[in-house]
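All protein chains but one are shown in place.
Going in written order, the chains are labelled A and B, and every chain counts its residues from 1.
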Amino acid sequence: MKIHKYSMSALMSLRSKMNEGILSLLPEVFIRGITLLALINLWKAAMQSASDLEIGISQMLSYTYASAILSDMLVVKTQASGWLSEGVLLRLYTRPLALLSQLVAETIGGWAASLALFSLPMALAAPLFGISLKPASPFFFVSLILCVSLGFAVDALFSCLSIKLGHMNWLVGRIRQAIAALLSGSVVPIKMLPFGMGEYMRFQPFASLGGATLSIFVGSSDTAQTIMLQIAWNLIIWPIALLALKKSQEGIVSYGG
Amino acid sequence: MEAKTSLKQFLRLLYMSAKMDLAWLLRDSKYALICMVVDIADNIAAISTVLLIAGRIGSIGSMGFDEALFMMSYSSLLNSLYIMLGAGNNIIISRVIGRGQLDHMLIQPLPLITQLATSGFAPFSGFGNFIVGIALMSASIHRIGMSITSLWLLSLLIYLIASLAIIASMSYLSAIMAFYAPVAAEEISSTAIDDAWPLSAFPLSGMPAIIQVALLTVFPYGLISWFPSMCLLGKPPLGLSSYYPVAVAFVLSNAAGYMFKKAMNYYTMKGSNRYVPHGFRR
Partner (left out) sequence: MSHTDFAVSVEGASKIFIQRQRSKNLLSSLLRPEKKEIKALDNVSFSIAKGEFAAYAGPNGAGKSTTMKILAGMLQPTQGSVSILGMNPAKDRIAIMRKLGILLANRTELWWDHPISQSFEWKKAVWDIPSNIYKQNLEMASELLGIGSLLGAFARELSLGQRMRADLAMMLLHSPEVILLDEPTIGLDIVAKRQMIDFLKLINKEKAATIFVTSHDMDDLEEMAQRVLMLSDGKIAYDGSFEGLRAITGSPTRLTVAMEAGFSLCLDGAELVSVENNVYVFGLDAEKLPINSLMQQLSNAHGVKDVEIRKAPIEQVIAGLYAEWE
């Protein structure tokens, strides 16, 4: 069965993370946990003296918490650029499976470890910090799927950019990191950007990634409008990503080995 | 016994690294420019969270916007020095260990510490960030209306060195895991430093005491930017001495040196069954 092939790829990806033992995964979990706790307290410290904000403190804390536990999905990062720079991405062409589907399967497999070791325990611990993780709208799940889908398309575009820039994977990684911090709204809600920038910034494609989904999660945005925007960006970015991937195939297979 | 390196040889090695950095910049100026722009954008993005919050709300805890800006400028300046001195994975050392690339260092007729101290020196490609850091710091000092003395500049230099020593020590201490689990811990230094950079850039003013104490002792991320910035602003937090970051840097770097030496002994017994060429001597 075809699905078995993909689930096997996902499992291999998970195994490659788990093979070295559970202890090896803990440092990352630990850093993420401490950063989240500090960030929550940063928001608390900042917002206690604030008034007239577009978003309330409990909403903001839920936003930050959900952003941390869903971070892998909110701004998708596949192994594509890394494999490209190591010259091993072409191995995906040697398997009887579609390139993108393999990437998706392996990426989802990679998420499983962090979902089990970080997201699940932190979600269970949320009430201890007085944080609610109940979505404000059931459409949050629809929005999350659209966000993940758009994330894969954007990731494919970044991989193609990496080829264009002579396989400078680390450089593309940093561009992506800067964009995620500034434009996706996954750390600071787009709505809270100073000088009224939020009104315009929500229309740019990166805002349809994590920020859009989180704003539906806490109920700080118009659900229908946000989902429509996400659908629109999916419809625009995916064809461009597929075309770019096709055009980049030569660059992928002729590099390294 | 590892032989000593003379100052002349040390400087010549630094010069060689700088020369190669400049050659790389001049040879591929288009990419070099992109790299510098991206570095600057990344540096600004790293401090954007705090600046956006402080900008929108006006303060964070007891820290006003201008003070937050000063702290971010310190963090930015530190980031530029970190990039200038750690360009060859010599600070993010778990990559070198995990990828089995230490062997390349062991065949050089130089003490390992000399190689590690000199091989990542990239003063030209990290210069853009340095300028951003200086500009941000000048702006914040101007806004605060602080008067700058030579003693203050000396303090700034000492704090920056202490912060770098804490960063390198934390990276090397965590990288010890890479000797034992090369695949799993290949990126552990990056997790401890790069991934945790936002944590080091959080102003801890106004946070619960337990978080402040934890981040100044067991997980000393608060000593990387926040504590030195507060000292430079003349407000050492929690009643601690302004020498505290320097003392921690001294203790941590000695501990890291000792532990790393022990782990190297293990490496020469066990070796590495893994070798990947990527990221090596780019």
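For the reader, a short list of remarks on this structure follows.
Just so we're on the same page, a contact is a pair of C-beta atoms (placed from the backbone, for glycine too) under 8 Å apart; a residue touches a chain by one contact, two chains touch by 3 or more.
Nothing here was measured: the structure is a model prediction, and the numbers come from that model.
Touch with the chain that is not drawn comes from one residue among B:64, B:111 or B:257, which is B:111.
Considering the whole complex, the residue from B:142, B:235 or B:270 that touches the absent chain is B:270. For the options A:21, A:56 or A:239, the residue in contact with the chain missing from this view is A:21. From the options B:9, B:29, B:62 or B:254, the residue with contact to the chain not on display is B:9. Those residues of chain B that touch the chain absent from the view are 1-3, 9, 12-13, 15-16, 20, 23-24, 103-104, 106-111, 268-271, 273, 275, 277, 280-282.
Here is the rule we go by: only the chains that are shown with their structure count from here on.
Taking each chain's centre as the average of its CA atoms, chain A and chain B sit 26 Å apart.
Interface of chain B with chain A (complex): residues 31, 34-35, 38-39, 41-42, 44-46, 48-50, 52-61, 174, 177, 181, 183-185, 188, 191-192, 195-196, 198-199, 202-208, 211, 214-215, 219, 221, 276, 278.
Note for the complex: chain A touches chain B at residues 17, 19-21, 23-25, 27-28, 31-32, 34-35, 37-39, 41-50, 53, 85-86, 165-166, 168, 171, 174-175, 177-179, 181-182, 187-188, 192-194.
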